[in-house]
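My questions will all concern the structure given below.
With one protein chain held back, the other chains of the complex are shown just where they sit.
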Amino acid sequence: MFRRKSNLFLIWIVFLLGLLGGLCGHTVIRQKADLLILQRRSEMVKSLELTDLALFTDARYTRHPSMADLNTAFQDYPMAFDYFPSGAILSVPPHLKKRQGE
Amino acid sequence: MIQLQNIKKVFHMGKPNEFVAIDGIDLSISSHQITVFKGPSGSGKTTLLSLIGSMARPTAGRIFLFDREITSLPERFLTEVRRKTFGFIFQQFNLIKGLTAIENVMTPAYPSGEKRGSLAKRAYELLNLFGMAQKASVRVDWLSGGETQRVTIARALINHPSIIIADEPTAHLDTKLSIEFMDIMGKLNQEGKTILIASHDPMIHESPLVHRVIEMRDGKIIRN
Amino acid sequence: MTWIEKQRNILDYTLSSLFRRKGKNLALIGVYTCIVFFLASVMFFTYALKREAALILKDAPEMMVQRLLAGRHDLIPLDYGEMIQKIRGVESVKGRLWGYYFDPTNGANYTLMVNEKHFDSGSVIIGKGIEKNLPGDQFGTLPLKAQDGSYLFLKIKSTLSSDSELVSSDLILISETDFKKIFAIPEGYVTDLTVRVRNPKELTTIATKITQLLPDTRPILRDEILRTYDASFNWRGGLLLIILLGSILAFVILAWEKASGLSMEEKREIGILKAIGWETSDILLMKFWEGTVVSLSSFLLGVILAYLHIFFSSSVMFEPVLKGWAVLYPKFRLTPFIDFYQVVALLFLTVVPYTIATLIPSWRTATIDPDMVMRG
Partner (left out) sequence: MILHPAILALSIGSILISLMLILSAYFGLLILKKWDLKSGSEVQLSLERKTYLISTVMAYAFSFQVLSFFLFIYTADHLSPLFSGAMCAAGTLNVNRWGYPTFLLKMINFLFAGLWLIINYTDNRAYDYPLIKWKYGLLLFAVPLILAETIIQTSYFLGLHPDIITSCCGALFTPEKQGITSSLIALPRLPLEVLLYLGAGLSIGEGVVFYWKGKGGWLFTFTNGATLIVAALALISFICLYIYELPTHHCPFCILQSEYRYIGYPIYMTFLGSGVSGIGVGALMKARSIESLKEIAPRIQKRLVIFSLLCLTIFLIISGYQMAFSNLKMVF
């Protein structure tokens, strides 16, 4: 007589979930495909003894967070503001925030 | 069948705009009759019907429906009583705009969890009874006054009520349709339904089908 | 069974009532989808980056030893390496020579690193990011200014593969002689030491021994680097989330507005429903379904769009934010990693505020007097 709206809704949700499932499938496929690239990358890391990602190259301490030290937030002198944009989204070393009192 | 004992309804009690709508009514209504409440607007007819139809609770007094007191029932149960016992026909029809005629008829039965198929069948039969079968899937906004009226009656009957309450049902209808309405009410009454109508339309209280006319003024019954 | 039929009946009604107010509801779903889209994008991005970092760095040296002078890195003598080598459990110690070089023509920072294996002096291997930024007219050579003001013209031997851009975008591999010439590093010194150990369980003990033996050094473990990356990506993602929380708040206010600012007609509709036999809890149920329809549709749509954004379009919208002022930004395509748990967290983060915001307005609506329709 007439199509029930609740069924249409169910179909819609199942459709979206199916799409999401398809994307999960895509994830698996891509992970398999990228395995080689990832392997090559980590081999390079091994041979060059690299320790950091080259994501933020604007400042020394953002290029190599693992090398960052107590002074990194004050690159030039203790009163300098941290003016690098990526410095703003990179965590302040936590010891500056908490270990002072302990 | 319906008994009212010293019923009072006060709105905004204790506030400056306090208003006594019903002022101590005792009344007993017997079944299988058509009872008409008449009186000018503001006389308390509508409030009385909403109290009987368990849409609102009285401030004081007691109401018995089939010998069961419904006055102190919480809303949850009152609604159940209302759904199972009463069918309502309102002054402004109060159909839900944008829905088709048949959906409107089915709406009151949704919460009871009836299967859609059997419900639709019943609604269709009711519409057919009033000659509205071919308009079942037309949106109610596009129906004429008379058609709207018939959909409203069909809706009132979907839950097999034993009592039908109509509030100023003919206010927006012309003479021909008003007569048609009373004919339908007469037929329903013959099938055993109790009918309560509030109206100041002479067409209704002078109708030969009516068993009893109760006249009200200022929240009191002045003639029975 | 009646229970299921009841839910379906009410859902039917809810959907038709939503359809009747198409414009309003589509706008709401649109905004909701956008919010989920942004939040999910942030989450997908940071999670994939985190996983990528963890996978890449799992082969990094297990420990680095740096020397500190006045709180800053200083060159470390090679003798230190020999001393560390003697600690039991240490497999190998290597000195690394590396540093930064600022190229004024490009305005970019390069990371220079000595790699003795690949070539002799006079040539370099450069990262993809540098190659992209080189002016076209200096094909094949890279001029680097040395400490004493002279220039070294180094032959570009090859470029590092683009697969590795995430770690090597700004990298210049250079011979030891050239490196020492540029920076005037004294003989017998290196930038830092990398240590590999035989049994990873002894890492901590070895590190303790190193600090006791050489109090002016600090050892850094690979696990700590990973942890720091984890924390900083969490932080970064979280920071964006905090900013976006503002938009959630705005959305919640919108939802609240929409739910409480019912038009006269809608109120009347609820009144009619109640008068003809719907109970308050039925109306609440209807409102519950309304929320479910809106939330579920927007949430799923938002997540799907975010996935497409991050893993199909390489997160175009985030690039400028993450780049900062870096001239050399690695072009990288993330390998998708989805964490189901993150999706659940996102569901919490969006649906709970929406539900709570609409709770009181729905309840207000649901408790409209049924006799209001009779009073006209």
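Chains here go by letter, A, B and C, matching the order in which they are written, and residues are numbered from 1 within each.
Basically, a contact is a pair of C-beta atoms (placed from the backbone, for glycine too) under 8 Å apart; a residue touches a chain by one contact, two chains touch by 3 or more.
If you're wondering where the values come from, they're calculated on a predicted model, not measured in any experiment.
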{"item": "Omitted-chain contact residue, chosen from B:G44, B:P58 or B:G87", "value": "B:P58"}
{"item": "Residue in contact with the excluded chain [from C:L15, C:L154, C:I225 or C:L334]", "value": "C:I225"}
{"item": "Residue of C:I76, C:I185 or C:L241 touching the missing chain in the full complex", "value": "C:L241"}
{"item": "Residues of chain B (touch criterion as defined above) contacting the omitted chain", "value": "12-13, 57-60, 71-77"}
{"item": "For chain C, the residues touching the chain missing from this view", "value": "39, 43, 68, 71, 204, 207-208, 211, 218-221, 223-228, 230-231, 234-235, 237-239, 241-242, 245, 280-281, 284, 341-342, 344-346, 348-349, 352-353, 355-356, 359-360, 363, 366-367"}
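The definition used in the following text is that only the chains that are shown with their structure count from here on.
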{"item": "Whole-Å gap separating chain B and chain C, where each centre is the average of the chain's CA atoms", "value": "63"}
{"item": "Cα-centroid distance, chain A relative to chain C, in whole angstrom", "value": "3"}
{"item": "Junction residues of chain C, two or more chains touched", "value": "8, 12, 16"}
{"item": "Shared-contact residues (touching 2 or more other chains) in chain B", "value": "116"}
{"item": "Residues on chain A engaged by chain C in the complex (per definition of touch)", "value": "4-6, 8-9, 12-13, 16-17, 19-20, 23-24, 26-27, 30-31, 34, 37-38, 40-60, 62-63, 65-67, 69-71, 84-87, 89-91, 94"}
{"item": "Complex contacts: residues of chain C adjacent to chain B", "value": "1-6, 8-10, 12-13, 16, 20, 265, 268-269, 272-282, 369-371, 373-376"}
{"item": "Sites on chain C touched by chain A in the complex", "value": "8, 11-12, 15-16, 19, 49, 52-53, 55-61, 64, 66, 68, 71-73, 94, 96, 100, 108-109, 111, 113, 115, 117, 127, 129, 160-161, 163-171, 173, 194, 220, 222, 224-225, 228-229, 231-232, 235-236, 239-240, 293, 296-297, 300-301, 303-304, 307, 311, 321-330, 335-338"}
